[in-house]
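Note that one protein chain is taken out, while the other chains of the complex remain in position.
And then chain A:
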Amino acid sequence: MKVLVPVKRVVDANVKVRVKGDGSGVELANVKMAMNPFDEIAVEEAIRLKDAGKVEEIIVVSIGPAQAQETLRTALAMGADRAILVKTDETAEPLGVAKVLKGVVDAEKPGLVILGKQAIDDDANQTGQMLAALLGWAQGTFASKVEINGDKAKVTREVDGGLQTIDLKMPAIVTVDLRLNQPRYASLPNIMKAKKKPLDEKSAADFGADLKPRLKVVKTEEPGGRKAGVKVKDVAELVSSLKSAGVI
């Protein structure tokens, strides 16, 4: 079985994001970029499935600018087998990306697509679900455990207030949550080997899709700063100030 892992290049999770002066978006010039942390977990899971003999080939795909190559090389260094870059300078939006991914699935015919539950830049949490709908496949979102048995995938999901376990008929979509695994480091020898692994460059049109924006960003602004707290003397004062604030 082939497994497809879409990965996104995003602002590094440890970078303090700044809003652009004109409010059109966030500052990306001179900013450290990295693989979306949820996608790292997805790549790791695919590698573990391969190590367990459940998967023959891992294909990683990224939809983004030329520099997304670096993100793909990281995935190849971790252990993916080959990569596809769908190059675009447009902002990748969930529906456009899902449509491209449908095209990639039609061309590559994977038995499983594993991807992050969301990207930490736009926090959309939509791509996996949209892809499942476009393909008409089963989906297991927010996975904290994945087991493959024949043509069934057993997925443990993190839901409000607990865990839910579901069986999916393959082929299927799995979106991964934080607790699924701890991604490995890419070792130096593997970083070197990754440079020789195949990386195909494609366009959205090659997959019969287009990425032109369907959404319009009206405004981007910093979250309002938190107001300074106040100290209260005792419980009575706490209760009365909560009351006057209309909270209780």
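Following the convention adopted for this analysis, a contact is a pair of C-beta atoms (placed from the backbone, for glycine too) under 8 Å apart; a residue touches a chain by one contact, two chains touch by 3 or more; residues count from 1.
Everything that follows uses one rule, which is that contacts and distances are computed from a predicted model.
When the listed names "Inner-membrane translocator", "2-oxoisovalerate dehydrogenase subunit alpha", "FAD-binding oxidoreductase" or "Cytochrome c-type biogenesis protein CcsB" are checked against UniProt, the chain not shown comes out as "FAD-binding oxidoreductase".
Considering the whole complex, the residue from A:D12, A:D106, A:D151 or A:E237 that touches the absent chain is A:D12. Contact with the chain that does not appear here is found for just one residue of A:T165, A:S187, A:T220 or A:S241, A:S187. Set against the missing chain, the residues A:K32, A:K196 or A:K219 yield one that touches it, A:K32. Taking the complete complex into account, residues 12-16, 29-32, 34-35, 37, 40, 70, 74, 77, 185-189, 191-192 of chain A touch the chain not shown.
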